[in-house]
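For reference, the structure I am asking about is given below.
Missing here: one protein chain of the complex. Every other protein chain is in place.
Order of writing sets the labels: A and B. Residues in every chain begin at 1.
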Amino acid sequence: MSSIAQYLLNGLMQGTIYGLVAIGFTIFFGVMNVIKFSHGDVLTFGAFGGLVAAWVATALGFPIWLELVFVIVAAVMASAVIGAVIAQGLVLPLKDAPPLNMLLMTMMVGTAIRECIRLFFPNGTNPQKFPELLPSGGFDLSGIYFRYDGLILIAAGIAFIFLVQWIINRTRLGLAIRAVAEDGETARTMGINFTLTVVIAFAIGSMTAGVAGALYGLYYSEINYGMGLILAIIGFSAAIVGGLGNIWGAIIGGYLFAGLQTAVVAFLPALSDYKNVIALIVVVALIAWRPTGLLAERGSERV
Amino acid sequence: MRDSKGYAWRIGVSVLALMAVANVDDAFAKEKVKIAFVGPLTGAISQHGIGGRNSAELAVKLKNADPATKYEYELVTLDDECKPNVAVQVVTKIASDNSIIAAIPHYCSAAAIATVDIFHRFKLPMVIWAAVLPEITYAKKVPEIHRVSGTLIGQNRVGAQFMKERGYKTFVSFADSTDYGKSMNKYFTEFTKENKNEILGSFAVPPDQQDVSAELTKIKELNPQVIYFGGLTPLGARVRTQMEKLGITAQLEGNSGIMGDAFISAVGPELAEGTLTFFDSPPLSKMPGGKFFSENYTKAGYTQAPEAYGPFAFAATNLVMEEIERVGPNRAKITEALGKIKDRQSIIGPITFDDYGQNITPLTTKYVVQDGKWTIWDESEYATGKRKLKNLP
Partner (left out) sequence: MTMISMKGTAGQIISSILVTVFLAGSLIAILEIEDQRELGICVAVIAVLSFIMPRLGILRSAEQAGAHHPWAVRSIILIGFFSVLLILRDNNFALLMIATILIYATVCLGITIQTGYAGLFNFAGAAFLGTGGYTAAMLGNVTWLPDAVTIILGGIIAAALGTLLILPVLRTRGHYAALTTLAFGVLFNGFLEANELLGGPQGLKVPGIQMFGWDFSNDLAIGSYTFSFYANYVLLIGAIFAVFMMFTRFVERSWIGIWLDAVRLDEIAASVFGLKVSVWKSFAFIAGNFLAGVMGAVYAKMTAFIAPANFTFGDSLLLVAIVLLGGIGNRWGVLIATMIVILLPEKLQFIQEYRLLLFSCVIIMLLMVRPAGLLARRVRVFEELR
């Protein structure tokens, strides 16, 4: 029983990370009808940005809590910047191209980012050790071992999700983003700066990747250049299952995927190697059943 | 139509002329001979691969600096990324290239076991510098296959007995799911049971799996005294780090795969402290040619350490070059010559190949991490009792 609770905690952690990634995908799709597949590699970029920040902070002798803040801010900023650059330079110019082209291009951008990290970061091909900035150890409660760092990270992740959700739904900026997502042309006639709003939306979406990357590094104490790809695939699946364009859908999708993985590990331990396989099969089945996602996309196709 | 054909013709002829000019050989130099080195030069294991590559390069450099040699050697280095499929591609490339006379391949057993057939198919002789899986040499008698490093049988036999002497009784095995891990687990299980100790469970994961907390959670429930690790450094580092996060206090028993600086720098000296491993060679300082090797290695200016198997790569490359000097650059002759090696002196000691091409002289030494360095057990403070291993009964 206690081990099941253990898996649950781990699953919550994973779900938070997946949810953050999925939110990014959903924002990009909602705003520009674009699946920015480089999102996973933007996450990796952010994580490496955080790593560099950690090295700088250690060299400058920052106290641990300051280093922690520095790392997270660096990760977020790094991802935001690269996300915005991709939006401005590559996505906006191609916005009227067929979806395959855009999809392929963002996949290639992701590959390019991954390869740059692999080739140009010192020892890029090796996994990098991420510093231990959170209190290690934990406490035992009725046989379940609660890691301090796990709890802190889950709390931080959920807090950020709510932050993004609040920005999108309760601020003027969020209103502008939603307006552009609903109907770009009309938003323009209403005086909203289309390009700026899109770039900002992409930056916010990429920030979620930065946070996810930092959380990942702090939790596993290790990052490597290829970590973004599988996270992108899972995040994409989660966003689609939840319904593209819907933030709550993305969050639900993320926890659902993690929940599926956890369920396999906890209840079918003999098949635990297949947890991703089973989760993806469920995703494909869900898509076949509900082709536009669980929380269906608003709007319909005009014939 | 005439125009375009003439145009193309002219360009074609000038290109050919250029090529002809560029190919004028210097007829007075020594005959060039190509040998190939294969190892994991990129990826998580690259520290070991690069150490081996540097050592092989050093051997070639020193040989070429010797004016008395008949041939000039060129080392072609290839990256197998520690993956069987890449190894197959890369070895097919060198084996099908008839200008490459011999090869010094593989750190990773998973890669080596996949390429054995290719060496045989193209009749390319080779001397393995690190892979320890027994089946590579012992599954079939293949004349092209030789190995200077030991097999993992010896280290597991010594290891199991050592743990028994320390008083440990309960174990859990955590290996990777490649043939390497499976073989490690097989011999670990065999010898541990021989020593009448108990194995509470066995786990296997793919070598690049990031999150091992699920498996470690189950291990925590089983509560063994010792966790035996049968895999390579990246996975080992992950296991050790995540063990700590889950509050598992078992003693870590390693294998030759975690021998080297890479493991200690990956987990940090604090977490590495007290880890045990068993390795088929004394440390560099105690090898017959150890001093010679480390002096020349530093003089050559390499920034990365030779790592655990660097000296073996050096010895293997030298062996190959010595044979080429004796019988000439011919694949069939080298294969025959390598098969006859007995008591050949080298920096790692005398090399003797048995009928299967396996070097039968390596001795297993016990190591423990002390203050961020691998130290011989008998010379450590653990042996004297000043420091204690974990979970001692």
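Please note the rule applied: contacts are C-beta pairs under 8 Å (C-beta built on N, C-alpha and C of every residue); 3 or more make two chains touch, one makes a residue touch a chain.
Only a predicted model underlies this, so the values are computations on that prediction, with no experimental measurement involved.
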item	value
Options B:N85, B:T298, B:N330 or B:T352, residue touching the unrepresented chain	B:N85
Residue of A:F48, A:F236 or A:Y255 in touch with the missing chain, whole complex considered	A:F236
Absent-chain contact - pick from A:L103, A:L163, A:I192 or A:L294	A:L103
Listed residues A:A159, A:L196 or A:V277, member touching the removed chain	A:V277
Those residues of chain A which, in the complete complex, touch the missing chain	29, 35, 90, 93-94, 97, 99-101, 103-105, 107-109, 111-112, 115-116, 119, 229-230, 233, 236-237, 240, 244, 273-274, 276-277, 280-281, 283-285, 287-288, 291-293, 301, 303
Interface with the unshown chain - residue positions in chain B	1, 3-5, 7-8, 11-12, 15, 18-19, 22-23, 83-86, 88-89, 92-93, 96-98, 110, 113-114, 117-118, 121-122, 177-179, 206-207
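The criterion applied here is as follows: only the chains that are shown with their structure count from here on.
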item	value
Centre-to-centre distance between chain B and chain A (centres being mean Cα positions), rounded to whole Å	38
Residue ranges of chain A touching chain B (in the complex, touch as defined)	2-3, 6-7, 10, 118, 123, 125-127, 129, 136-138, 145, 147, 149, 220-222, 224, 227, 265, 269, 272-273
Chain B residues touching chain A - in the complex, by the definition given at the top	42-44, 46-47, 205-206, 210-211, 213-215, 217-218, 220-221, 234, 237-238, 241-242, 244-247, 266, 268
